[in-house]
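For this depiction, one protein chain was excluded, whereas all remaining protein chains were kept in their positions.
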Amino acid sequence: MDFSITRIARTVLRVTDLQASRKFYVDGLGLIETESDENHIYLRGLEEHSHHSLLLKKGDKPVVEVLSYKVDKDADLEEIEKLFKSKGLKTKWMAKGQQHAIGRTLRAHDISGIPLEFFAEMPTVDRMLQRYDLYRGAKIQRIDHVNCAVPDVQKAYDFYVNQLGFRCSEYTDTEEGELWAAWLYRKPTVHDQAFMSGPGPRLHHFAFSLTDRLSLLDCCDVLASLGYADSIERGPGRHGLSNAFFLYLRDPDGHRVELYTGDYLTIDTDIKPIRWDLNNPLRQTFWGHVAPDCWFNEASTFVDIETDEEIDYKEPLLEQRKPYIMT
Amino acid sequence: MDFSITRIARTVLRVTDLQASRKFYVDGLGLIETESDENHIYLRGLEEHSHHSLLLKKGDKPVVEVLSYKVDKDADLEEIEKLFKSKGLKTKWMAKGQQHAIGRTLRAHDISGIPLEFFAEMPTVDRMLQRYDLYRGAKIQRIDHVNCAVPDVQKAYDFYVNQLGFRCSEYTDTEEGELWAAWLYRKPTVHDQAFMSGPGPRLHHFAFSLTDRLSLLDCCDVLASLGYADSIERGPGRHGLSNAFFLYLRDPDGHRVELYTGDYLTIDTDIKPIRWDLNNPLRQTFWGHVAPDCWFNEASTFVDIETDEEIDYKEPLLEQRKPYIMT
Amino acid sequence: MDFSITRIARTVLRVTDLQASRKFYVDGLGLIETESDENHIYLRGLEEHSHHSLLLKKGDKPVVEVLSYKVDKDADLEEIEKLFKSKGLKTKWMAKGQQHAIGRTLRAHDISGIPLEFFAEMPTVDRMLQRYDLYRGAKIQRIDHVNCAVPDVQKAYDFYVNQLGFRCSEYTDTEEGELWAAWLYRKPTVHDQAFMSGPGPRLHHFAFSLTDRLSLLDCCDVLASLGYADSIERGPGRHGLSNAFFLYLRDPDGHRVELYTGDYLTIDTDIKPIRWDLNNPLRQTFWGHVAPDCWFNEASTFVDIETDEEIDYKEPLLEQRKPYIMT
Partner (left out) sequence: MDFSITRIARTVLRVTDLQASRKFYVDGLGLIETESDENHIYLRGLEEHSHHSLLLKKGDKPVVEVLSYKVDKDADLEEIEKLFKSKGLKTKWMAKGQQHAIGRTLRAHDISGIPLEFFAEMPTVDRMLQRYDLYRGAKIQRIDHVNCAVPDVQKAYDFYVNQLGFRCSEYTDTEEGELWAAWLYRKPTVHDQAFMSGPGPRLHHFAFSLTDRLSLLDCCDVLASLGYADSIERGPGRHGLSNAFFLYLRDPDGHRVELYTGDYLTIDTDIKPIRWDLNNPLRQTFWGHVAPDCWFNEASTFVDIETDEEIDYKEPLLEQRKPYIMT
């Protein structure tokens, strides 16, 4: 590869009520509001020195505009454009200045149709790590990963691993040995990008990393105090896969957010991916809890980078929609 | 009253496989094994200076033999006998020496038919609080309370409050204002004894107090590592009522154990009981989670203090079996 | 005894700058401000249903006005008065209405000269336990105890145990078997009132109870963020005696506050006091840390209940001022 993707860097969401989103993400979850205007809120975690890792835009519908990856240097963008064009995938440049608080970006649809964005430059700000007086809610540290439902996980896997240089930490097979889900990374954690089999392309969830388990429990308590008990969709629990302690929330527009802590570093290049059987009851939740159906069925729609139309999603190739677990 | 009940002090359970129970309670939950023989295991929490707070007896069936209350002084036992006899309730003395590691006891059936036991004396042992090298699993500190399903909660409430000197910290009413559940105490915490409306008398669960929330999460992880993921029935979560962070487990015989931490002290005599509406979704779980049906339907059977026969249970007076919560 | 003391209930401090104290106690430590006016701030912990447990009064000098005990019923006050008068100790009534947010009180100097106050009635307010959105700093739950330096610990012990009905949970002897410190309780925890040998009577510290160890660490971080690193005098650490995890702070006027969590319940009446040798290095700090000299030498002065003059303190009877520990 002639380019180097650094890490997942931001999610750009459309939300229908900025004030409701602010209350949820700032008061409830504890994100820091770097900046905002009438139509945008720029949010980051306490550890982040980048301007933002979540951009909320006022919109008519709750859709996902783009998932953004930081690259090592600006020249990487041309190389990435070449790759996407060579595969016949749509691309689009946005000059520096066209978007606030980010350098020039290359937007493109990936092999599954997911709208991605690549950039090398974002304004830096102070880490708020030692402003403990501002710690609230889940005390979110940083963006951790995104997880997309796609109809053909094997195809997505091949594109990200062989073309984009991702490595695989863990994966899930059906009993027939077909790839049902995969956890892929550029930064040395369990993942930047996960794929699971399902009607897609859709954003299943994006995730923030926390310092510890108690921050996650504190967030449940704060959300309930603020009237957001209904936002808690699944967890808290321990994933078998990744070992992370997790909580899934639905934001006021229904976008799914995961709070996540306790996975492991994947620094060495000689790490072997861990295989899980889809029907292993400890895979999803190490403590044996079963995820609710809505967790499997509901996800956020993407929009096209050119037309801004919602992207239709296709049915998955694999038949099995969720684990078969005796309860 | 001419007697003073101090606190709930022990649960006596019959279990079908002592070795399986030991693995669950000692390796999984972290109870200290004070003593044991071929047919008994005597267990206590890290904070407890009493010989045991859980007695497991080998039996053919998984039943509950008795719930034991400590009283202030030995002479209290005669006064309690008088009271029970005056109500026409069965009583039975067990002389000192008849049971191992406990002084003389008075057994009796309460107004709902629950087999109780009263005693003033139990051998004392060292607190293990500062043997941190022995902390395991949930690092259980002490017995906290017992919760029984009874067909007529109002009748149980009246007996415990008016005759036995318990006070009420919190309670649950139906929309018609009928008492559906009550939390009653002698020691200054939220409860020693709770009652909930249901087929009974049955032991719904007995509970241990933990130091903090992480001990409870640690226990989930340890249980899953030991192959006990199936034992986790409900939680972890936060109760609205009592404010405690909780986990419900089923032991190898199906007896339900609660791990419990984070309620409050009830020292002052001018505290007013807190009322909850049965259908308030924050009551059971402050985070909005709904308890599974098995949690409402399943419980442990008691045996008669004289005949040792299993006690038949009656249907509850109130119609509503569980909260109506929109999900 | 013909009266029943319930528990330590409040500390009344004079501070020289109310605004500075508010920042420290509310923003830093997380106390709830129930009410305030130009010259008073009434503070309570999240668990407390009493109006306040700390009263800060604007004053010229940072002194301690009184330590207040709640009693079971109003008539207990006359009985307590009788006792104090029989010992030739000064007493003083304050009618209901004379002090804000507290019923009628009996003030008196104890056998060591400490100004005490007894009352049966204080307005009740809602517990804030489930207002997790308001949790800040140390998330203080409730007042736990007060600790006074007195010149003759044995005399203080005898008065509190034999005359006032306190029980002893743990104590410290010199190698010669003289009582150097004692932990005494009415509410069933390790203490309401501790005494240590030293120039006195002085208030060594008052203490708040926290839910868990992380709340205490969080408080260190918040205090440092707010510029109060200098306020951290000793700890965090684990006491051998009481087993509590602790932190000692100095408020803006130099009054010493302890944050405290993790002791044990003392409900049973057959508990035997635990003896510690003064020179046992695990006694003060189970992890072996040595307390700084200022911790032994500095304390807050009391004022006389009648004259409002600062009370002179006397040198201790016992020679040993602090443990001999090899470092």
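Order of writing sets the labels: A, B and C. Residues in every chain begin at 1.
Going forward, a contact is a pair of C-beta atoms (placed from the backbone, for glycine too) under 8 Å apart; a residue touches a chain by one contact, two chains touch by 3 or more.
Here the structure is a predicted model, which means the values were calculated and not measured.
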Revision key, fill the gap. Shown chains contacted by the missing chain are A, B, C
Check your understanding: Of the listed residues B:4, B:98 or B:225, which contacts the missing chain in the full complex?
Key -> B:225
Practice item. Would you indicate which residue among C:94, C:125, C:224 or C:291 is in contact with the undisplayed chain? Key: C:224
Check your understanding: Touching the left-out chain: which of A:124, A:162 or A:297?
Key -> A:124
Check your understanding: Which chain A residues touch the hidden chain?
Key -> 6-7, 47, 49-50, 70, 72-73, 121, 124, 127, 129-130, 141-142, 187-188, 211-214, 240, 243, 262, 264-265, 267-272, 286
Study note, to complete from the structure: Touch rule applied to chain B and the missing chain gives residues 27, 130-135, 214, 218, 221-222, 224-226
Study note, to complete from the structure: Those residues of chain C that touch the unshown chain are 213-214, 217, 220-221, 223-224, 229-230, 232, 236, 238, 245, 281-282, 286-289
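Just so we're on the same page, only the chains that are shown with their structure count from here on.
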Exercise for review: Compute the rotation angle for the C-alpha superposition of chain A onto chain B, expressed as a multiple of 5 degrees.
Suggested key: 180
Check your understanding: In whole angstrom, what separates the CA-based centres of chain B and chain C?
Key -> 34
Study note, to complete from the structure: In whole angstrom, the CA-centroid distance of chain A from chain B equals 44
Review point. If you average the CA atoms of chain A and of chain C, how far apart do the two points sit, in angstrom?
Key: 50
Revision key, fill the gap. Shared-interface residues of chain C (touching two or more other chains) are 130, 214
